[in-house]
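One protein chain is absent from this view; the other protein chains keep their places.
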Amino acid sequence: MSSDSHSRVNNFAFKIATVNGSGSASANALIRRAIFRMGVPVSGKNLFPSNIQGLPTWYEIRVNADGHTARIPTFDLMVAMNPATYARDVDEVRSGGWVLHDSSWPLPTNLLRDDLHFLGVPLARLCNENFAGARERILMKNIAYAGVLAALLGLDAEIVQKLLGETYAKKKSLLDSNYKALGLGYDTAIDTLECPLPIRVEPMDATGDSIIMDGNSAAALGCVYAGATVAAWYPITPSTSMIDAFQAFCGKLRKEEETDRSRVAILQAEDELAAAGMVVGANWMGARAFTATSGPGISLMSEIIGLAYYAEIPAVFFDIQRAGPSTGMPTRTQQGDLMLCAYASHGDTKHILLIPSDPEECFYFAVKAFDLAERFQTPVFVLSDLDIGMNDWLVPRLRWDDSYRPDRGKVLDAEDLETIDHFQRYLDVDADGIAARTLPGVHPKGAFFTRGSGHNKHGAYTEDADEYVDVMERLRRKIDSAALHVPSAEIRTARGASIGIISAGGCHRAVLESIDSLAPRGIAVDYLRVRAFPFSHEISSFLGAHERVFVVEQNRDGQLANLLSLETGVPRDSLESLGTFGGLPLSAQDVVEGVLDALGSAAYPKLPPRRANA
Amino acid sequence: MSSDSHSRVNNFAFKIATVNGSGSASANALIRRAIFRMGVPVSGKNLFPSNIQGLPTWYEIRVNADGHTARIPTFDLMVAMNPATYARDVDEVRSGGWVLHDSSWPLPTNLLRDDLHFLGVPLARLCNENFAGARERILMKNIAYAGVLAALLGLDAEIVQKLLGETYAKKKSLLDSNYKALGLGYDTAIDTLECPLPIRVEPMDATGDSIIMDGNSAAALGCVYAGATVAAWYPITPSTSMIDAFQAFCGKLRKEEETDRSRVAILQAEDELAAAGMVVGANWMGARAFTATSGPGISLMSEIIGLAYYAEIPAVFFDIQRAGPSTGMPTRTQQGDLMLCAYASHGDTKHILLIPSDPEECFYFAVKAFDLAERFQTPVFVLSDLDIGMNDWLVPRLRWDDSYRPDRGKVLDAEDLETIDHFQRYLDVDADGIAARTLPGVHPKGAFFTRGSGHNKHGAYTEDADEYVDVMERLRRKIDSAALHVPSAEIRTARGASIGIISAGGCHRAVLESIDSLAPRGIAVDYLRVRAFPFSHEISSFLGAHERVFVVEQNRDGQLANLLSLETGVPRDSLESLGTFGGLPLSAQDVVEGVLDALGSAAYPKLPPRRANA
Amino acid sequence: MTYILKPKVRHPGLPTNALGLTARDYEGAMSTLCAGCGHDSVTAAVIQAVFELDLPPHRVAKLSGIGCSSKTPTYFLGQAHGFNAVHGRMPAIAAGASAANRDLIYLGVSGDGDSLSIGLGHLCHAIRRNVRMLYLIENNGVYGLTKGQFSASADVGTRSKRGEENRQEPIDPIHLALTLGVSFAARGFSGDKVHLVPILKAALQHDGFALVDVISPCVAFNDHVGSTKSYLHTREHAQLAVLADFIPPAAEITASVEPGGVRSVTMHDGSTIQFRQVPDGYDPTNRESVENYVRERQRAGEVAMGLLYVEPGSVEMNENLGTVDRPLCELPYEELCPGSARLEEIQLQYR
Partner (left out) sequence: MTYILKPKVRHPGLPTNALGLTARDYEGAMSTLCAGCGHDSVTAAVIQAVFELDLPPHRVAKLSGIGCSSKTPTYFLGQAHGFNAVHGRMPAIAAGASAANRDLIYLGVSGDGDSLSIGLGHLCHAIRRNVRMLYLIENNGVYGLTKGQFSASADVGTRSKRGEENRQEPIDPIHLALTLGVSFAARGFSGDKVHLVPILKAALQHDGFALVDVISPCVAFNDHVGSTKSYLHTREHAQLAVLADFIPPAAEITASVEPGGVRSVTMHDGSTIQFRQVPDGYDPTNRESVENYVRERQRAGEVAMGLLYVEPGSVEMNENLGTVDRPLCELPYEELCPGSARLEEIQLQYR
């Protein structure tokens, strides 16, 4: 039990195995929030099945004083509430770790590993004795195990109770039951188990300027702050919660007080094609409009994305990526839509991508997406993923600069139109590749015919080769020039580094942690995080400056490496792809092992296997 | 008038400018076929607007004893039948060339170029005098100009008459009018003009083993010979004529005599998504099924393409490319869907592409497409284009090996299933990446659940990372291994060549001609024509063996170069993109100028400008 | 194409409307459709309707899908913003536009292919949403622009130019829309401008989705085998498809049907349609009786014409959504952004 030897205070991970639809989410959130309130960095990841009730689901909580919040694949403690998954759950605990189980029934003996501590609490029995009705018994069992956890992990009982109080402030009867259940678990644990465990939480002051938020809520909030007034969507996991959040925010933040009417229109479309069409229609009118979807939706929207590109209509697409191809694994994460989004639709196209790495960036990039879409009059994709979008991330508190005003790009208003002779929609007057647009209804002189068919720079229909080419060449220049305006890459250099890592999006935290853990082994790494496409110049420089570059991403085919190679000119073979694509969030261990494997030297010993005596 | 100096017998090009819907196609075909019957290589390209009646349309005929049949952008003779386009039509004639016009009305004097010969025949007047009714007058005017052309070009009058006779064999009254109109034109020309012109046709024996065919007909015929029994489609230019041809062929070749019932089902779907779904459904049942579409259709089919990839269902897609993006120019050609088709759909995917260069290959590749789709249980794209699909190409006569039998790939029949214990759909038994499939209805033991959601190698639903990855890795191996089975590249080497040209599809003939015309300037070129994707190994070798490689293609972004770079590892910057993408078929001149420009040396003088004294 | 821009000559004697504009001010570019195409007659009716309604051209947003019919917005209201979208998706684009700017007048033109095949789902859902717009289907039973395939409104027994017979039941957009609870449904005939114009005017003033199905014959591809004018005979034995590129010159078909009357109109191909105009005193506000009337006429082999249904208390999409009165696209940013202080407050729940 060697791993016990060093302190695990504020540095451990545990996992709660339950069944979905059983209401465990509130109990899990309670524990996660209590740790946060104690000032200790914490994160939570939900692993749930693609159904509604009765299948295994897990919640993973990592506590790390250094602020590392990437997923880790082995756990110090397993809260094994689901008999159907006992076997695999027990298997995921590190040697020397703990298993908390419901001792109302005996554990199957074949699962008893002798290198683990089994902690039994008769949760079902306690709840059956103290609550009436199946409904309440099921619900309160969750709060009861939260009580046990509070005791085992040494949580501040007052904070836990206060949280409960906040949650059920306006529902006294529920609060009472919750208090009671919490107490049942807490007291039984204190009475019957050795509390707290060596893995435990001690108050710190490391979360004062932070929040815990999911990326979909943050992106939705970004859309509110960006001034988006139309959202059109079709339900699809894992993007649905972004629209849910947008709707909830707008319910509070976008009501006209006098009339109780809404300053936003949220349209549930009949399918993704319609959602994309609505976004294009609304943007055509000059509203900031967006949709949120996932891979299958982007495939279906492809034709309309091409229309927006060619007719030069702003449009913002949030792609909360999930494991593809096809329906794939709807409740698993992946970064599999990079290539698709970069070049979506037939014919020659190229699109602006923003790739946030966490909920904080989801917020800021949502705002940026609208500015870029209007500035460049083109579709902009925000490529988030299920891990970022639906999990609970520790991020710095969001800030807002009240002097911000939307960049509407080149839009001629009634006054401008009065003064010009003849409006020509696609004329590149100032040679920056961007032509001015007009909004319908504003002025008769601004009228023109938007179309996805061949048109010339004056905005008229054409089948003429030269006229067509002229517009297409400008479009190329226009999108390429966006490289100067998209968020630049984040770069961290290390003294003496000869190898580089490039990554993007949700891999960021695992990569940072892996760099920290490679350093003591004598491996210094420079790191660049791509934040947008088309690629800004520093990305080429970074590639040029490193002999060996690993590209860390979460898909099978190395799509980021592909894009880098295509668009910067570095040979594809010079980029070594690393990462996992099985649908689970990346861990530092995945990166470290990948790098060590690739470096292949005996000087860098492999990490010990997950479970020595399995 | 220098270009007159060398003989233009059997080596010239002319263009017929009319209005669409006026019935000129038959007259144009008559002339083109007569030249062919005289044994002289000839080709015809139709330039038509995206409407039905009343807009300018052109037919270009090139006569070339050496068999060069790529488009050339300047003409020796213009048949200027459309007053609306006189100006641009006259402009396209080379200095010293001829303009045939309808002298029933005077030509606008501002169009009279003094470096051209204007030949007037009062066609409308002749027809008005000789035919009654607007309908016949319009139609017969076409045959009348064909008569003039026959005289001017020195065509064999007997052959022309015989052709008319064949066409209207069963419609005596029409035949008589046609004979009369032909004679009117022919005789007037002989009487009033200097016939034949220096540009004229003399009999040869160069077309004996050839045919003139459009690629869509050839591809359709290939589908018949491949044994396709289900076609599902949604009308879209320029793919519609492929289904029309398939329907016409099947009407003759696929009737059950006794019952007059059909051995094929052709389903006009409600949209492209449905068409793709039908193809997948039919292939699932074990029929060979295909669709034909163009860019917008591929965009719309993207989601279902991903389904077929991941669920491993054969499916054949003919993409007759047109100028994109979006609706683009529906009646103009382009090679703009390469990237889309190679990686269509969200998530990690890769698809087999076949890229025919002419109608002959359309026929053979259509057959090949079904074999590959069934062998690899995956979507296969045949990437044709409007130029190949809808124009009239001189190609060697099609041959058929009667010993051919379809490659159905690994399909377990009832007998196989009797002997096995338990069928596991996605198990890679013989390590070639391909698992055996079964067809519904054949045997109870073959039953399994096809799905686009996560599945393991046994064919069961999964959300497990390892099980999912296992199948995805095999899919990657499977598609990569197809490189060994797709048509290999065509390579032509030249002594002492240091530069290479890579091209694909409809660019082929222009490239061949350009190589012929670069050689006398001291520029030796090795040439590789890509015929399929994933790329076979000789493509990498060719890339490795040449310092300088030009990639000739017809799109803006160098999509073939992109694919080459991504998939062979050569740096993108080492590939120099050449070509045009304005929607007109490529000409040798485009390639020659591009190469000379790039080589940039004064040693290689530029070609003379198109019109010296303009 | 520049050479088909219609010359703008001022005729000082032309009548003007309340805005001082003449009907010519409501015209667009020159049509590129076939001579005699029904769609051009519809264009003329649209021009007259918007002229007579005194609509400021630039306050109209005209939308369409893809097809010959969908080209027509180019030919009217040259001073209005237009959007020639992709095939079948126009209803969705219109819904988005209306959500963003509820104040404009939306005028959509589509074809039977665009609306009843690829766009059917969107049309049905735009009806359910009750998007405020005139939605015009220029219905010819074929896909004109792709050369004459059957559309979903082709009658059983119709033969295509290639000789195949349609065996599928047609979709009657009016019947379908009534089933889906449409708030306005009318049918006209391209050749009967007298009755089409008032229908269009009513539709443009309706506070919801106004479906107007206009029978609009295609001179190029409406072709029945029994017809004396059939092209089939000439092409029967023709070997090459290219021979079929001839569209004979044709004149527009016109015929006006009086209220309550029925009139048999002969199409280009010799077939006939029995148009039945709703009688005087017909009650278009009772969905029940309207459905019965439409089905009854259908059974009698007639095509019911006129303003067939209007829902009295129609509530259009934006009202239903409960959005503010002002167009969302015109709301000042200051009204949309909650500001930094509010952001701090919001974040309390994430701690």
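When the chains are written out, they are named A, B and C in that same order, and each has its own residue count from 1.
We take it that a residue touches a chain if its C-beta (ideal position, glycine included) is under 8 Å from a C-beta of that chain, and two chains touch if they have at least 3 such contacts.
Predicted model only: the values in this text are computed from it and were never measured.
**Q** Taking the complete complex into account, which shown chains does the hidden chain touch?
**A** Across the whole assembly, the hidden chain touches A, B, C.
**Q** Among C:R59, C:R128 or C:R162, which one touches the chain that has been omitted from the display?
**A** C:R128
**Q** So one chain is hidden, and I want to know which residue out of B:Y145, B:Y225 or B:F246 touches that hidden chain in the complete assembly.
**A** B:Y225
**Q** Considering the whole complex rather than only what is displayed, give the residues of subunit A touching the chain that is not shown.
**A** 20-26, 28-29, 49-55, 84, 134-135, 138-139, 166-171, 174, 234-237, 240-241, 244-245, 247-248, 268, 270-272, 296, 326-327
**Q** Residues on subunit C that touch the omitted chain in the whole complex?
**A** Subunit C touches the missing chain through residues 117-121, 124-125, 128-129, 152, 167-169, 171, 175-176, 179-181, 239-240, 288, 291, 295, 299, 315, 320, 349.
**Q** Residue-wise, where is subunit B in contact with the chain that is not depicted?
**A** On the side of subunit B, residues 33, 36-37, 207, 211-213, 217, 221, 224-225, 227, 229-230, 232, 249, 253-254, 256, 259-267, 269-271, 273-287, 289, 303-304, 307, 397-402, 404-406, 438-444, 446-453, 460-464 touch the unshown chain.
Assume only the chains that are shown with their structure count from here on.
**Q** Express in whole angstrom the distance between the two chain centres, defined as the mean CA positions of subunit B and subunit C.
**A** Chain centres of subunit B and subunit C, defined by C-alpha means, are spaced 36 Å apart.
**Q** Show the residues in subunit A shared as contacts by 2 or more other chains, in ascending order.
**A** 303, 307, 451-453, 463
**Q** If you look at subunit C, which of its residues touch at least two other chains?
**A** Subunit C, residues with two or more chain partners: 1, 86.
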